[in-house]
Structure formats: C-alpha cells, structure tokens
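Taking it in order: structure first as structure tokens, then the write-up.
The other protein chains are all here in position, but one chain of the complex has been omitted.
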Amino acid sequence: MESSSASKQTVAFIGLGSMGMPMARNLVNAGHVVIVWNRTPMPEAERAANGFESAASPAEAAARSSGIVITMVADDVALEAVTLGEHGLLKALGAKQGLHVSMSTVSVQIAAEMAAAHTAAGCRYLAAPVFGRPDAAAAAKLSVVAAGDAADIAQVEPLLKAMGQAVFHVGPKPEQANTVKLAGNFLLMSMLESLGEAFALTGKAGVDARQVLDIVNGALMRSPVYENYGNIAINKRFDPPGFKLRLGLKDANLVLAAATAAAVPMPAASLVHDRMLGGVARGAGELDWSVIARLVAEDAGLK
Amino acid sequence: MESSSASKQTVAFIGLGSMGMPMARNLVNAGHVVIVWNRTPMPEAERAANGFESAASPAEAAARSSGIVITMVADDVALEAVTLGEHGLLKALGAKQGLHVSMSTVSVQIAAEMAAAHTAAGCRYLAAPVFGRPDAAAAAKLSVVAAGDAADIAQVEPLLKAMGQAVFHVGPKPEQANTVKLAGNFLLMSMLESLGEAFALTGKAGVDARQVLDIVNGALMRSPVYENYGNIAINKRFDPPGFKLRLGLKDANLVLAAATAAAVPMPAASLVHDRMLGGVARGAGELDWSVIARLVAEDAGLK
Amino acid sequence: MESSSASKQTVAFIGLGSMGMPMARNLVNAGHVVIVWNRTPMPEAERAANGFESAASPAEAAARSSGIVITMVADDVALEAVTLGEHGLLKALGAKQGLHVSMSTVSVQIAAEMAAAHTAAGCRYLAAPVFGRPDAAAAAKLSVVAAGDAADIAQVEPLLKAMGQAVFHVGPKPEQANTVKLAGNFLLMSMLESLGEAFALTGKAGVDARQVLDIVNGALMRSPVYENYGNIAINKRFDPPGFKLRLGLKDANLVLAAATAAAVPMPAASLVHDRMLGGVARGAGELDWSVIARLVAEDAGLK
Partner (left out) sequence: MESSSASKQTVAFIGLGSMGMPMARNLVNAGHVVIVWNRTPMPEAERAANGFESAASPAEAAARSSGIVITMVADDVALEAVTLGEHGLLKALGAKQGLHVSMSTVSVQIAAEMAAAHTAAGCRYLAAPVFGRPDAAAAAKLSVVAAGDAADIAQVEPLLKAMGQAVFHVGPKPEQANTVKLAGNFLLMSMLESLGEAFALTGKAGVDARQVLDIVNGALMRSPVYENYGNIAINKRFDPPGFKLRLGLKDANLVLAAATAAAVPMPAASLVHDRMLGGVARGAGELDWSVIARLVAEDAGLK
C-alpha cells in the first residue's frame, strides 16, 4: 500500500497506566516503533512481551523518536513533570521541531500554558483527550477529541486512529479539546447524581431498583451509560473501581476551574463536586465513582 | 377467537388534551366503545369523526360505561374535580363496583388519597401514568407504568396495550407508579440542566454546540433523549413547546413533595426546580422546557 | 385611667403549647379574661393556677368571648381543624362579627384562604405571627408581625402588646405577615448552615471553634443569634431542643411553597431544606435544629 512505509513512525509514549498501556500496545499492533517511559519502570520481560522499546527518561524517549511524543499521564502535575521537568521531553522535542500529542485529562489552563511553552521551545502541542474506559482502549474503540493546528492533527491522525474509532477536531486551540472532555465527564457525574436520587426516591416507595432502571432507561433515556452505571449502582459493585471517586473529584475540580475562568455558573457541577468531596471525606475515594448512588441513599437514611 | 367479544368494552374516557385525545382514539381503533367527557366540550362533528360517544359529565360517562373509567387530566385539582366533584365519576363507579384507571401525572399524595376514596366508595383505583409525548401517544407507543392490585391491572391490560407498547407493573400501591413517573421526569429535567451547563461551558470556549453534542452523546451517553433535546437546545426551537416549562415546574414540585414526604433529600431536583421557577418568573413558562439551556446560557452572560 | 375598663376583654385563646401557654398567661397578667382550649385538655388544677377559664371546644371558646379569638397552633392542619372543623371557631365568631388573630407560623396560602373564609362568614381575620422563643414569650418580649385591616390591628394592639415588645404592621393582606415570618425563619436556618460550614472548614484546619466564633462574630456579624447558635453548635447541646429540626423542616417547606407561589427562586432555601430533610431521614428530627452544624461536619467526615 502506498502510505504504509511513510506511516510507520517511531513514537515516544509517556505514561503506561490502565489507559496508556493498551493505547501504546495498539500503536505497536499498527506497526509503529514505540519507545515507552513510565514513572514506575516496567519489568524488562513485560516490556519485551509488549514489543516496546524503553527509554530512561521522557527526554531520551523524545530524542530517539521521529518527532512525535504522546503523553497519557495522571494529572497537571504529572504532565508538567514529564514535559518541563529536569529530564522532561520539551527540550529534546524542540530540537526536532516535533509534536507533542497530549491525551491526558488535564486542566484547560495547563493546556493553554503548554501550548505557549511548546511554541516558545520551537515545537508543537496538540490536545487529544479521549472518551472510553480501559476496555475501550484495549479494543481501539476510544473516541479522540483533538484540538490544535489542523495540519498537526492530520499528521498524527493515523496514530490516533490506531487507538480510537473516531477522531473529532473541535478547534484550533488545544484547550478546546480539554473543555469538551471535561464537559463530557461532567455529564457523566451529573447523571450519577440524578440516577442516585431517582433510585433513592423510588426505593423509599418500595419499588424495585432494577425495575425502575428498566423503565426509566428503557422507556426514556435508552442510554448504555445509564444502563451500565445503573446496574453497578443496583448491584453495589463499587469495588474494584472502574474509575475512582477521587479521580472523579479531580475532574470536577477541573470542570469548576474551567467554569470559573470562563465565567459560566455551573450549579449542577458544584453540586456533584460537593457530593464527591463528601464521599472522599467519608472514606469512599478509592471506590468506583458510581458510589455516588450510595452516598445519596445514605443521605436519605437508607441502608 | 375466544376472548375477542369479551374484550370489547364500553370505556369512559375523561380528559381529551394533547395526550388524552390520541389515547382515546387508539381505544376506538381497537374496537372499544369510548364515551368521552372533556372540560371544554368537543364539537359534535369532531366527536363523530373520532368515533366517540359523548357524555354530559364524568358521572354520566361512568354510569354508561361497562365499569371502566380512564382519566387523563392536567393535575391534582382536575383529578379531584372529575372524581369527587358534584358531577364526578366516583359515585357512579362505586355503584358498578368499577375500576378507575388514572393515567395523569399527579402527586404521590393524591394517588394514596384517591385509592382510599375509591375503596370507601366500593370501587377500585389504579395508577397508570405514561412515558411518551403526543407523537408516541398517537403511535400507541407509550410506556405505561401501572401500580395497584394485580388482578385489576390484568383486567385492563388489553386496554393499556391498545395505547402503549409496554406495561410495567411496579407494585401494589397506586402511588408507586406515580413515584416512578416522577422519577423519570426528574431524570429528564436534570439532563436538561446538565446539558445546558455543558453547552454553556463549551460554547464560551468557542466549540460548536452541534459538535459537542455529536461527541458527548455519540461517544458517551448515546441516548435519543440527549440527541433530541440537545438538538432543540442548539436550534433554539423552544416554541411551539412540546412540553411547557411551567408544566415541568409543576412536575418538579410534585417530585419535591414526594421527596419531602419520603425524607429523601434531592438536591439536583431542588436545583432544577429553582432553575425552572426562575424561568417562569422571567416569562419563559409557555416555552418548551428545554429552554432551560437558554436560561443557563443567560446566566453565563451568553447572547 | 380612661381606657382601662374598655380595654379589658374576654379573649378566647386556642393552643397552649410551649409558645401559647406563656402568651395566654401574659394576657391574664394584663387583666383580661382568657378562655382557653387545647387539643390535649389541661388539668383542672393547672388551669386554675394559671387563671384561665376553659371551654369544651374552639366553638364554645369563641361563643363565650367578647369577639376576639387568638390561635397559636402547630401548623396548617391544626389551624384548619380549630377554625373550620366540626366544633371549630368560625361559625361562632361569624355570629359575633368577631376577629380572629392567627399567631401561628402557617403557610402563606392558608392565610389567604382563611381571610376569604372569614369574610364569607361575616367576621375578620388577622395574621400576627411572632419572632421569639418560649423564654421571650414568657417575658412578653415577642416581636409581633401583623398584617390585615389597620382598624382590626388597632383594635387588638393592646392585647398584642401584652404579649410582645413590638408590633409591626406590614400590610393589608394577612399573608404578608406570614411571608415576613417565613423570611425571618429562613434567615435563621440559612445562618445555621453557613455557620456549620465555617466551623467545619476551620475545624479541619485545626482552629478552635470557640475562637472562630469569637472572631467571626465578634469582629464581623456581632449578632446575638450567631453567638447563641454558635455556642449551641460548639457545645453540641442539641438536646433538649429549643426548636426541633423537624419543625425547621416544616418551615422550610412553607418557605419553598411561598417561593414557588410567588415565582422567587430561593436556592439557599432549597439547600437548607435538603440539609434538614437529610437530618430528619437520618434520625435527627427531634434534636434542636442547630444540629445542622453536626450534619455539615459529618458530611466532611468529622467526628
């Protein structure tokens, strides 16, 4: 095929958590050379089994790449560390006039700061956060929300498509993608709160929760998300967590920071923030964030 | 077939609004004799064209029925009027030991009071509110949420199925059905608020609302309800209304009354109640309740 | 003195709870004949010791009065019962073209309904709810908020002044007084919530609550109400209750009903309503409503 050789890249991939690992693996599967770095080093046997090359620092990974670095890390602090830190990727990427594809869920503010820092360093920055949980990452079914320069997105689109089923381009400023990602996570947490309240109300009326879900989702919302989270709530499967409450709280903080910066009052976001904060304060931070339903129920004296 | 003649009934149908009219018509289509009464009398030509018989009062409609009365009226006050009022249906129905199928969206409290009143009068009361808008009513695709005595529900199930695609039996006490109906409407109004906030946040970031909806619904919620209301919000098609904001506020009041009675704190319901109340105060009461998105946007200084 | 004989009245007094009892006693102290009725009859010895006459029903009390009936009862239902019930006061008062002074904390709606019912019955209705707790009632230091016809208020002002230190006339419609009373109670409950949040925040920072109160009240609010409730919260003296949480919840419901009727979104009122509802759900309904501070603290994982 005409573009296959051209499209094979040597990509630096920083961050091998529950999302980053399957994403990097899909790049290997697509035929790319993937040089990984993770804060907690990966055992040699595991690295080899996954077909990764490894680097001693983000800087080295960037230096050995063909000019593309993908990051998938926990938060703003981690993104700053791997980018601007002592052995961070920025200088090496600048030397190559390369491109940083930042796929983490981070703040709107840091996205803007990162974009400026990369420009100053002579390289480029894209935000490309994703929707989907680890199973979707493993199946290369993530939805990628990208923002930045259109040519930059076009350049890495084959890589993004190796990890996801759809790539959306939402605008020229990287922080626009982060805003959309945060808006999506807000819709999820808000849904968890509402569903929890609906279950508490009908539960006190003596109606079976499963039937409530069958009706309100079956007849009304018809959403796999309501179905999925509704079932977790009904079965109280909050452990092991798919997405931890304390990470949900982190995202709520990012939502509210973005809302304050943009002067958008978001009372429903404030409400779920306070709900999750109370859950963390009462020791539920390591459970799945659908534990919101249990917190709502406790407030109603249930259980 | 053995039951076809047995299943043809003479049914009294009280309330011919935007929902009641197509529902009654579907009963005619199913071969039943339908004796209607509406507060605003229907012109003779229209009555005949629809194949209805007509009565001068709810009492007369009940008296001429084979013992089944269906009501589909605006609110608690209307339900009380057509049932307990001077020419109300209760006495006539009691004389026949008949069955009142109450399909309106009314309060949990009045459902319990009605059940007691019917027992005292020697007849029976079912609550069978529905999910679905007028187009679903016309297509006989309503979802019916029924509660009450199982034998009573079995008796009228053929009638309910002539109007809806599914009949759920959620419990022995009529008010249980009303609780589930209110929980469903609460999920809708709560979704409108959340979606409005998500649009306001991404809108201020300069992202196109249609694309936001494509992403957050397409990749996440995958719900026809988000799709439908999202489109109304984006296109600002709040007039003509499908469901008026002031009726949404009525339902929010019913939700909060049920929540207070059951001691279930529902802060998300309080929030949307206050949102809709502000909308009504500022003159938006006659618009579609998806105008919530516009109210949220105005609060953010948009437009 | 010129008016002394004229001002001595025979007054019916309905409702001898923790407020009504000291209020009625102050009328006796001022030289009036006081005919009492209470749902739970008062022992004869106690009645005599207090200098009350007694009646077998509200109707009898009204009939034997010189045309003035004062009511101080628990809620809307009780007010309706003693006024419109089988042995209620209305008919007898109508026969005398008398005046009903309604001092209970009741809904805005029932105030309007009562006014209309009294007019229809040929007599008059004043709303005169009070600010002050039982100790203020005993000391005749209540603040009376009166609304209704100015001549009617003038007629009973000496009676009101025998029970309170100040009488305010806020308007011609009885429900105006109830609205002001509810607004005042709302300010109190809202203050309890805010103070609780302030204590929780500073408590987690390791600052002594007493010092916080000394500073924020001493330097800022300088209010005896903050001082008093702050001390109750700090010392966790929620039992015995001065004013029960479930009565606070009742008032919050009245506030929100008034707000909905007037189309005034009151999110702070919604918030404290939900807070108190959660407290009642979790078993704190019989404690003093300042237990709100403990509910806030529990939400923060304190204690």
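Structural remarks
Order of writing sets the chain letters: A, B and C. Residues in each chain are counted from 1.
Note that in this section a contact is a pair of C-beta atoms (placed from the backbone, for glycine too) under 8 Å apart; a residue touches a chain by one contact, two chains touch by 3 or more.
These figures come from a predicted structure and were not determined experimentally.
Within the set C:Thr71, C:Ser104 or C:Gln176, the residue that contacts the chain not displayed is C:Gln176.
When the omitted chain is restored, the residue from B:Ala55, B:Ile68 or B:Ala300 that touches it is B:Ala300.
From the options C:Ser66, C:Gln109, C:Gln155 or C:Ser194, the residue with contact to the chain not on display is C:Ser194.
Looking at chain B, the residues touching the absent chain are 267, 278, 281-283, 299-301. Residue positions on chain A in contact with the hidden chain: 249, 253, 256, 259-260, 263-267, 270-271, 273-275, 277-278, 280-281, in rising order.
Think of the hidden chain as still there; on chain C it touches residues 108, 131-132, 143, 145, 166, 168, 170-171, 173, 175-176, 179-180, 182-184, 186-188, 190-191, 193-195, 197-198, 200-202, 204-208, 211-212, 214-216, 218-226, 255, 258-259, 262-269, 271, 275, 296, 299-301.
Just so we're on the same page, only the chains that are shown with their structure count from here on.
The chain with its Cα centroid farthest from the Cα centroid of chain C is A. Chain centres here are Cα means. That of chain B falls 39 Å from that of chain C. With centres set at the average Cα position, the gap from chain A to chain C is 54 Å.
For chain A, residues that reach two or more other chains under the stated contact definition are 267, 299-301.
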